Structures are given as C-alpha cells and as structure tokens.
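Only one protein chain is missing from this complex, and each of the others stays in its spot.
Moving on, here comes chain A:
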Amino acid sequence: MAVLADRPPAPAATRPRAGRGSRVLVNRFLGYATLIFFGLVFLYPFVIQIGNSLKTEPDAAANPLSPVPHPLSLAGFERIFEGTNFPLWLGNSLLVTVLVTLGRVFFDSLAGYALARLRFRGRNGLFAAVIAVMAVPGVVLLIPKFLVLKQLGLYDSYAGLVVPLLADAAGVFIMKQFFESVPASVEEAARIDGAGVFRTFWSVVLPMARPALITLTILSFQGSWNEFPHSLVAVQDPGLFTLPRGLADLVSGSLGKGTQYPLKLGAALLATIPVAVLFVIFQRYFVRGANEGAEKG
C-alpha cells in the first residue's frame, strides 16, 4: 500500500522500477553478466572446436583453451578428406536426409490433412494411435527395428536407412494442427468447382500450409541429418555409413587417447555446419518445432 501512496497509479504503474535508479542499474548489470556468462558457456565449446580443428596436434594438446591456432594448420582437414571415408559419409548422409525429408513432408501432410479434414470411419481411433506412437521411446526399439529390417530383407541397404524414417508421428501431429486452422470455406469452394479430394488437398490447401511445411521440412532435415541410433542397427557395411555413424566410428573406443583431435574436431565441425546454417536462417521454425513437437523431448 505504501507503494501505491508514493505515486499516481496511472501510467507510471507500468514502469514501477523507473524511479529507483541505482537498483535498476545493478539489476541490469547482473542480468547482462548472467547472459554473457552463459553465452560463453554455450558458445565457447564451438569456438574451441573451430580453433582446435585448425591447430597442429601438439598445439591442441598444449593449449586446448585457446581459440587461436598457432601455427595455423590445415593438416587435420587434409587428413579428413584423404585418410577417412568422409566424402562417402557425406554423400550417404545427403542422400538419406533428402529422401527422408521429402517422404516425411509428403506422407505426414497427407495423413495430417486426412486426420484434420476428411470424415472417415476410424479417424478418431487412428489419431489416438498416432498420439500413442509418439510416446514409444526410440531407444527401446533398437533391437526390434533390427529384427524387422532383417525379416524384410532391408538390413544393410539404403532402403533400410531410409524407409523406416519416412513417416513420423510428431510430423503428422504438426500438420494436423495446422490444417485445422485453415478455414473450411476455402475447400468447399474448390469442391464446388469440381476438384476431387486429392486435388483440393494438393493445389488448394497444401500451398496454404507453407509455414507448417517449412517447419516440418527443417525438423525432418535436422532430425535425419543427426540420426544416429537408427543407422547403428540398420546397416553394418562401412560403405553405407552416414556422417554421425562414420564420426562415431572415428572416435569411439579412443578413450583418453589425446590423439588426432584436430582431425576429429574438424570432422565433427563439418558435420555440424549444414544444421548450423539452417538454424541461423530458419531459427523461428526451430523454435516453433521445439514448442509444438515437444513430446519428442
């Protein structure tokens, strides 16, 4: 109540702290200090990664904290392209990612549209099933997926890498949510003009879903580019390794051996760059995904 007595309640009330100059300054200082501290914590590892990938091995071991290579050395990157199968992994990753992304965007939108707009028997049950499937933890499916791929004869093939990832429940969900927000009058007009169900979907409603399609494309790209456990159980042939798989192969089991870090960090850096670029350009779609497909944790 004392606060109220001090000053008129009208516009000043929205800026209650404006009068207390020094406290505002202290708070602001603390706020910026926290931001900068955590900014460093979250970004400095990447800075170190870039710096050390350009160092010589002894330099990386002696000055791991320093972001500046001294002397600058491209030996790590040279060895990535000459001494490892990096180009092969890159090619496999690109192929898998493009196919998976195309498939997911198409199949998820089809299903999302049907679940949102078409009246067909069993729709509610199906939707419940899709929700339930979202809750199945991926890690417990490693052995089961291997079993199915073997039985279907897809083990150790590109099909084994791609087909199981062609649809995902979270994507269906995002598309369904979006299609529900499209006004029904648009479709009715198309139907009256004589368009069939698929044509209405493909030429009228789908183009309106651009924001959702971009979100889904980006999430699918990021997800399949980074996908690791699936490639672990779907293929064994080194000729079919994707980037994460190749990278894991390059480093795993090398506990504590401080060797080849410039090479390993460089390879990890190259694997991160596509997603990093995508992230910088399409940030808000990632953010939307984080809040919509949150089930995936």
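Criterion: contacts are C-beta pairs under 8 Å (C-beta built on N, C-alpha and C of every residue); 3 or more make two chains touch, one makes a residue touch a chain; residues count from 1.
The rule we apply is simple: contacts and distances are computed from a predicted model.
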Its UniProt record identifies the chain omitted here, from "Type I-B CRISPR-associated protein Cas5", "Sugar ABC transporter permease", "Alpha-glucoside transport system substrate-binding protein" or "4-hydroxyphenylacetate isomerase", as "Sugar ABC transporter permease"
Which of A:I80, A:V96 or A:A111 touches the chain that is not shown? A:A111
For the chain that got dropped from the picture, name the residues of chain A it touches. 1-4, 9, 13-14, 16-17, 24, 27-28, 31-32, 34-35, 38-39, 41-43, 45-46, 48-49, 52, 61-65, 107-108, 110-111, 113-115, 118-123, 125-126, 129-130, 133, 135-148, 151-152, 163-164, 166-167, 169, 172-173, 177, 191, 196-198, 201, 222, 225-226, 228-229, 232-233, 243-244, 247-248, 251-256, 258, 261, 264-265, 267-269, 271-272, 275-276, 279, 283-284, 286-288, 290-292, 294-295, 297
